[in-house]
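Before I ask anything, here is the structure I am working with.
Note that one protein chain of the assembly has been removed; the remaining protein chains are unaltered in position.
Chain lettering (A and B) follows the sequence in which the chains are written, and residue indices restart at 1 in each chain.
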Amino acid sequence: MTGADSKPSSPAVLHLEVAGISKAYAAVQALDEVSLSVRGGEVHGVCGHNGAGKSTLMKVLTGLVQPDTGALRLDGEEIELRDAKEAQRHGITIVDQERGVVPALTVSESLFLGNVGEPFMRRRRETRERAAALLARLGVEIDPDAKVRDLQAGERKLVEIAHALGRESRLIILDEPSASLSHGEARIVFKAVRDVVAEGTAVLFVSHRLDEVFELCDRVTVLRDGRLVDSRPIAEFDRAGLVEMMVGEEGHELTERIRTEAIGPEVRLRGLAVPPVVEEFSLDVPGGSIVGLAGQLGSGASEVLRGIVGLARGASGELEIDGRTVKLGWGPAAVRAGVRYVPGDRKSEGLFMRQSIEANLTATRLGSLSRLGVVGLRGRRRVAEQLAKVVAVRDHGVKDRVESLSGGNQQKVLLGRTLERNAGELLLFDDPTRGVDVQGRADIHRLIRAAAGAGNTVIFVSTELDELLDLADVVVTMFKGQIVAKLDAEQTSRGRILAEMTHEGEVAL
Amino acid sequence: MSTDAGVIAPATVEETTSRVPLRRHLALGIWVAAALAIVVFALTTGGFATWDNAKAIFLASSYVGLLALAQMLIMTSGNFFSLSLGTGAVLAAMIFFSELGNGIVFAIVLAVLVAGFASALQGLLVGAWRANPIIVTIGANAILTGIILLRTGGSIIRPEKGAPSINWLVDPIGGIAFPFFVLVAATIVVQLVLGRTRFGLTMFLIGENRDAAKAASLPITRTIVGVFLAAGILAALAGILLGASLSGATLSSQGTLPFDAIVATLIGGCAVAGGRGSAIGTFLGTLGVAAISSALLLRGYSEGVQILVKGAILAVVVLAVHLWNQEDAR
Partner (left out) sequence: MIARARRTPRGLVFLVATVLFFLIAPQIWGAGSITSSNYTDISDYLGTFGVIALAVGLGMVVGEFDISVGASYVLGGVVAVKLGQSSAVVGLLGAAAVGAFAGLVQGAIVGRFKISSVPVTLAGFIIMSGIAVTISGGQQLLYEDYATVDWLNKIHLTYLTTNGMIVGAIFILLALAFALTRIGPMMRAVGGDRRAAEVAGIRTTRTLALTMGLGGLVAAAGGGLHAFTSSAAVSDVSFEPLIDAVIAAVIGGVAITGGEGSPLGIAAGVLSLGFLQEAFVVMGSDSNLVTIVTGGFLLLVAVASAAEAGATVDWLRAQRDRFAAGGGRSRTPRTDP
């Protein structure tokens, strides 16, 4: 670990002061008087679980969002970041999952794409030399003439970082940079980050991977529920303490769980591999139980679900459901064996946005609603209305377009598609209450529990600690493609779950 | 995987419902205004509102209409359009004529099956492998054209002497040409299939969002092959009827039919992005285009103006459809 003392800041080295920044969205206080200090020459980690305010803070720093109160001071001078371009002009750049590189370009073309002040005429050799120099600064060996699409994920990430450097950035924000990288690739990225920081650039490292935070950062800021919990040199933290700070008070009221006789298909997953993230995943799930797969982006949890239902190319493994064995890798086989899947991104992969609620709810039931290929329209409508009532979609007729619904209602429609069916199925839900408010979340949990009680087995993926405690019987945590721990939901705590989601091995708390 | 944004700001996830109706009202307004303008324009044209003129319009719409229905199916299933339908129609006509000696029904069935199969094969590439439908159909069109030219040497295929009479395919019934009845029947069948069968309803979903259809394990390959098969069949019917009226089949008989069909489909309200389309809309779009052309002709406008107006209407309708569907930012 690098030295933890704060360096005296010289004028050439960036000093960004975040002073009392607040931001509210309608009823929710995303950031509440957050203050921290970012200096050049250090890697400053930002940690916090869901709802902490990390992404809002990053949006403020990159000019995408205007704070309600508070100020930003750069090198002593107060600045206002009205848009992204202005942030860039001040030397602030972000590398995250949203911004990518364009696959069709070569590395050297990507490095200088869209930069202000780029000459109109490109001199091939000069550009390649500049590119090579830039990559060398990162300590990487990538062929500047290679096409980005031919690069590995880690190399692409490095190109993105180099791109940020090439903009003469003084502060580079890395938002979950290693989420889609292998261990080796992450190592290369970290070494590059250290080289960059040694030159005097400031780096903000937002990550849920606490082992990496401890390895890379000089200083850590912990946020929780929009507030600053603490901000100090890394040496003054220990793992357990950090997790505790992120989680806050225990004392979560477990909702009354009615323990019914658990009936449902026994599910065994054997040797599930979903390249490149998951190498070997095996799990036995008792019939009728609800398993919460707890893993952040890059942990492999979502990939496991997709691998089971055949949406991940190159997946392999075996699924045993109720005694029947199915080889994984081709969707229809799993579906035929009784697997149902609800994807995490309802807008792009889940719902048919411009179609009606009715069409969405009955999308997968048309066979049972039809005879000789002809669908009984009245029956379809009845089923749709019934489902809409069961999932409590409020204030809309079934003919309304799904895109006009609120997020919560949309999610309910998506779930409604999979519920109220035959018993004996394996139901897979990825992030079932994403973007849903508290009331809607309670409704959805009730529905999932009812589905399990009706004779099905459920596996859901989530990072919401409360949700995991509420809904799951067993919480299985994942980190970097592996199962870390299996926790009994009634016996464990939020802190424990978070600890097991953010570290490779079991952590003594 | 929740991120901060997803949980912090349920308010921003809340869709503002007020924005939706405004755009839609604007779109509806444009449509109504355009339709009114067309109707008024047409009815105030001397000689337009006569039975003879109506018959002419019906006849003109028949072939385009069948092809437009075919393109509508393909577009609604999310696959833009097929550029091989015109050649498929010609192929069907040629087979029909060469096999007439073996009986009319046999000739029709064989022609429809072959053309349909050719289209279905293209649908297989698009459905199973997600190949680009425009490129696939361009390639298939080239291959079919080449094969036809090789076999016929560019000459016209006519029915042999002594072949059964096919005048009934052309002759009017109650004054209206037979092909128009075929179009009407086809429109009804397609409308029913789209709105009431598992195949049709699934097709809308696939066209709306193929990725979501995949995640929901809908039968994508089967449905898209079916769509292309149906389109090929409709095109074959158009080709047979057209060939019968020309008493011969050759590649140039398709004229600008394939593209007039696409125009008619778009004017009928079909969205290029997929997921929206109706047989009746396409039917009305076809009639509308034919009516406008007729009215312009009767008023003595030159061919150039006719084309111009058609283009302008297309531009307006495209805008209206876009507003109606509020395509999300790409």
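Note that a residue touches a chain if its C-beta (ideal position, glycine included) is under 8 Å from a C-beta of that chain, and two chains touch if they have at least 3 such contacts.
The structure displayed is predicted, hence computed values, not measured ones.
Novice: Using the touch definition up top, pick the residue from B:125, B:169 or B:183 that touches the left-out chain.
Specialist: In the complete complex, the chain left out is touched by residue B:125.
Novice: Give me the subunit A residues in contact with the hidden chain, please.
Specialist: Residues of subunit A in touch with the missing chain: 85, 88, 98-105, 109, 113-116, 118-124, 150, 310, 313, 322, 324-325, 327, 329-330, 332-333, 335-338, 340, 364-368, 422, 424.
Novice: Residue-wise, where is subunit B in contact with the chain that is not depicted?
Specialist: Where subunit B meets the chain not shown: residues 80, 83, 125, 128-132, 134-136, 138-147, 149-150, 216-218, 256, 258-259, 262-263, 266, 272-273, 302-312, 314-315, 318-319, 321-322, 327, 329-330.
Here is the rule we go by: only the chains that are shown with their structure count from here on.
Novice: Under the touch definition given earlier, write down the residues of subunit B that touch subunit A in their complex.
Specialist: It is residues 1-15, 17, 20, 195-199, 201-202, 204-205, 208-209, 211-218, 275-276, 325, 328 of subunit B that touch subunit A.
Novice: Can you check the complex and tell me which residues of subunit A touch subunit B?
Specialist: Touch residues, subunit A against subunit B: 25-28, 30, 48, 50-56, 226, 296-297, 301-302, 309, 311, 331-332, 335, 341, 343-344, 348-355, 359, 363-364, 366-367, 369-370, 373-375, 377, 403-408, 417, 430-431, 434-437, 461-464.
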